[in-house]
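With one protein chain held back, the other chains of the complex are shown just where they sit.
To keep things simple, chains are lettered A, B and C as they appear, and every chain counts its residues starting from 1.
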Amino acid sequence: MSLAAQFPVLVVVLPLFVAPLLALLANRGNLPWLVAIVTSALTFAMAIALTAQVMQTGVIYYELGNWPVPFGIGLTIGPLSAMMLMIISGASTVALAAGRESMNAEVGEEHQALLYSCWLLAMTGLLGIAVTGDAFNIFVFMEISSLASYVLVANGPKRQALTASFKYLVTGTLGATFYLIGVGYLYMMTGTLNIADMATRLADVSDTLPVMIAGGFVILGVALKAALFPMHAWMPNAYQYAPTPVAIFFAACATKVALFVMLRFQYELFLPNLGPQASFLSSWLIPLCVGGFLVGSAVAMFERDLKRMLGYSSVAQLGYIVLGISLSSSAGVTAAMIHFFNHALIKAALFVAVAGMVLRFGSSNIEQLAGVGKRMPLTTLGFVLAGVSLIGVPLTAGFISKWYLIQAVLELGGLGILLTILILVSSLMAVVYIWKVVEVAYFKEPVDGQSMLGVREAPMPLLVMLWVLVFANIWFGIDPSIPITLAKQEAAGFFGGAR
Amino acid sequence: MTLLGLYNYWIFILLLVVGLYAVLVKGNYVKRMIGLGIFQAAVFLLYITMDKVEGGTGPIMRGVPEPGQLYANPLPQVLILTAIVVGIAVTALGLALAIRIREEYGSIEESDIRRQDQES
Amino acid sequence: MISLLGFMTLTLVAVAAIATVLATNLFVASMWFGIFSLLMASNFFILDAADVALTEAAVGAGVSTVLFMGALALTGEKEAIRAKFSWFPMAVLGVLALALFVATFQQPMLGDPLAPVHQHVAPWYLEQTPLLINIPNVVTAILASFRGYDTLGEVIVIFTAGIGVLSVLSFKPKRRQTISSEALAAKVRGVQHHSILRVVGKLVIPLLMLFALVVQFHGKYTPGGGFSAGALFAAAVMLYGILEGADRSAKAMPEKAMLRLAAVGATLYTGVGLVCLLLGGAFLDYNVLWSDPLIGQYVGILLVEFGVGLTVTTVLILIFNAIANRPTY
Partner (left out) sequence: MMGMILEWLSWLLLAAGGFFVLVGGVGVMRMPDLYTRIHAASVTETLGTMLILVGLMLHSGLELATFKLLAILVFLLFTGPVSSYALGNTALLGGLKPELGAQDASKEGCEP
């Protein structure tokens, strides 16, 4: 078999093979960082090759151990999985490239070998979820990424990182175990674990109560992992107290993988087979998403800490994605997928800029960042442009995803108009909290106690990464062909009946 | 007869509720880890209840199995072997965090920790 | 008759769970948790799940109780007693329990051979294993070969927990350390002079290690395999650590060596998969490992189970030594 045919499994196995070896490396200089970024970059290259292949030939199937699918474990890489692979490995590469110096500043030299090993394991877990076609396998890889994420968060400089990590551990394990119960009920009623196979066998048992409960548990478990509105308490905490490069990586892709699982279960399993009951499940999500993006944006407006503010803004943005998913229509899927892609770009850019500021100013408290505009012009400009994309001003990626979301929502008629207004209200709130940072950065005089001498521009790799992301934001604002073709292909897959 | 047939599921529900109650309500971090352990053990019970076949033995086919022999379903057992190790992995990490929190905060009670966080 | 016994053990399990949650002294609670795990293991055996019973007993009752003991020695024993019984969460859980209870009446009965679980995938395994892999223990066949990718993920989960605990506990507490762990262990050895226990320990520990190796390499024929073997071997080392003092068990099984062996175990598993890849098969396809596919499967499963056993053993010992040797405050 040619090497390219092995990519579907190699994209997960490469970091999985390197991570244990990385844990053995002595903490000399930035050797662990180097190994981590090379592996991450290679995975990113493989992900791009896979996406190109998926765009031409459609879904790729790969059977592990050469066992036929319902009996062995099969990997299915559709357009959505390919996009997720790109987002995860891309976010990891960018975060590693931009975050080397801030990681050295925040985490001591002697802890880095284990830290970067956990980083690769977190990435492996997320990639494993995106690639696999087996319901129980998703649980196993979800556990790998979660365990590694708890360790990454616990390495934060301040002592609150420990309690943030413990709360994240309890919530994450509850979510994963709810998901496991859901899969257990599905297995009890269908007798198989492969998602595609389960979909075919679910039709004749779909009216029984245990299948409804299975859907409820899976959605609840995944919502807990994705920090959906009422259960989001752990996410802002984790982003604030985790080392900043970890926050870049998580903000861009960690919670989105849980939404990826929700989207797959909702559209592949519940919608085609459960009929009326499935729309009950998703309509129960709409009020939660509305609550999510209203409360998320509102709290973000009054937040004093920059990273915590972006955490709450992530809660709001995830609310948009779940709104797209819960519309259970082809336009809804397209909107959700496009926002997967664009939100990763926006949040990665914002957090890279914040990493620069925290590195030079030593704190992420907004008041203390006064006058950052004058001292670090390039970083702050990058932050502002990313903020503009977050708000959804035309010619930016944010606008494209908002545009498709509003188009999808308007299909609902009366309710759609109300939802559109609410989306615009939350975008206005986004303007407020981005402006709050801009005002502090440019128009406020630095706090007198703050010595501005030592402060200079952010390190070169961070700036390069920031501006690569900002240009990507603008580029995908003007020519969003790649995410849109992938989204349309996936939507066709679900509704066109190609699968 | 339904009592014996569905009793396993009822005990699963009871353990689920007991485990969740301990995780959500108890303030002590080690007690919450024990609650998490009970909650995961309940899920193990749900899976293993599925594998029992009336009159079947364990899925070990020594020698030539006589045709009529029924075997228990091996698949849930494989899944639960994996889930048990996940449970112990999470418990170990949770306890390590509880130890570090005790050293940094001086206590592992939710109320004390929140009070110290608000003061600082 | 057997399901009546199952009925009894399950009631005991429920009682043990409630007692665990109600106990306010955490040592008592973790003891109850050990009893709960052991009763759960015996119940698994009644439900014809021998492998799971062995692993649950070794991991649930053995290793996790020792970990809880170690953690409690470093944190507080008493739980802050909040007398009030909060109604709101109980009400929510009550509604959830009611919904689940109503659903149970549409679920297949215990032991019902016509249940969907026994229709589609399970019979294929039971028929094909003698032909394709030809080992008696079907559970090990599925664990290592049919769903080998799951178990690979599993080894990585336990490895992540190992380096996670190391990374979290590598931050030495800032406060001055009054007594080093070696001196503390010597003091404890002086006071508790477990001479009788250490003599019997010397007798039991080798037997336990031998049994662990039997379970590891006999896993194809009798219930057992990497996980339970790893847990049993780690339990033997923990018993040695408890009797002789944790510093001696740390000297016997140093942390650096354990981390290396755990990494070797994990990469051994991935390595076997990659070798299958290079030999032209799919990832984790053991048929290509040997000229005759059956022997290929045999060799593949043997190596993979050894990788699992090695990683689980070394990670559990690593965690025990890290927790037991931490200076107390």
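By our rule, a residue touches a chain if its C-beta (ideal position, glycine included) is under 8 Å from a C-beta of that chain, and two chains touch if they have at least 3 such contacts.
These figures come from a predicted structure and were not determined experimentally.
Chemist: Over the full complex, note down every shown chain the hidden chain is touching.
Modeler: Looking at the entire complex, the absent chain's contacts are C.
Chemist: One chain is left out of this view; which of C:28, C:204, C:252 or C:279 touches it in the full complex?
Modeler: Only one of C:28, C:204, C:252 or C:279 touches the chain omitted from view, namely C:204.
Chemist: So one chain is hidden, and I want to know which residue out of C:4, C:131 or C:196 touches that hidden chain in the complete assembly.
Modeler: Touches the omitted chain: C:196.
Chemist: Name, in rising order, the residues on chain C that touch the hidden chain in the full complex.
Modeler: So the residues of chain C touching the unseen chain are 191-192, 194, 196-197, 200, 203-204, 207.
Just so it is clear, only the chains that are shown with their structure count from here on.
Chemist: If every chain is a node and each touching pair gets an edge, what shape is that graph: line, ring, star, complete or other?
Modeler: Chain contacts: complete, every pair touches.
Chemist: Pick out whichever of the two, B-C or A-B, is joined by more C-beta pairs in contact.
Modeler: Top pair by contacting C-beta pairs is B-C.
Chemist: Can you name the chain that lies farthest from chain C, using the mean of each chain's Cα atoms as its centre?
Modeler: Chain A.
Chemist: Between chain A and chain C, tell me the centre distance in angstrom, where each centre is the average of that chain's C-alpha atoms.
Modeler: 32
Chemist: Could you give the separation in Å between the centres of chain A and chain B, each centre being the mean of its C-alpha atoms?
Modeler: Centres of chain A and chain B (C-alpha means) sit 28 Å apart.
Chemist: Centroid of chain B to centroid of chain C, CA atoms only: how many Å?
Modeler: About 12 Å, centre to centre.
Chemist: Spell out, as numbers or ranges, the residues of chain B touching 2 or more other chains.
Modeler: Expected reply: 16, 20, 29, 50, 75-76, 79, 82, 86, 89-90, 93, 97-98, 100, 104.
Chemist: Give the residues of chain C touching no fewer than two other chains, as numbers and ranges.
Modeler: Counting only residues that touch two or more other chains, chain C contributes 100, 107-108, 115, 117-118, 121-122, 125, 147, 150, 153-154, 157, 160-161, 164, 168, 171.
Chemist: What residues on chain B touch chain A, complex-wise?
Modeler: 16, 20, 23, 29, 32, 36, 39-40, 43, 46-47, 50, 75-76, 79, 82-83, 86, 89-90, 93-94, 97-98, 100-101, 104-105, 113, 117
Chemist: Mind listing the chain A positions that touch chain B in their complex?
Modeler: 136, 139-140, 143, 147, 150-151, 154, 159-160, 162-163, 165-166, 169-170, 173-174, 177, 180-181, 184, 187-188, 193
Chemist: Mind listing the chain B positions that touch chain C in their complex?
Modeler: 2, 4-11, 13-22, 24-31, 33-35, 37-38, 41, 44-45, 48-63, 65, 70-82, 84-93, 95-100, 102-104, 107-109, 111-112
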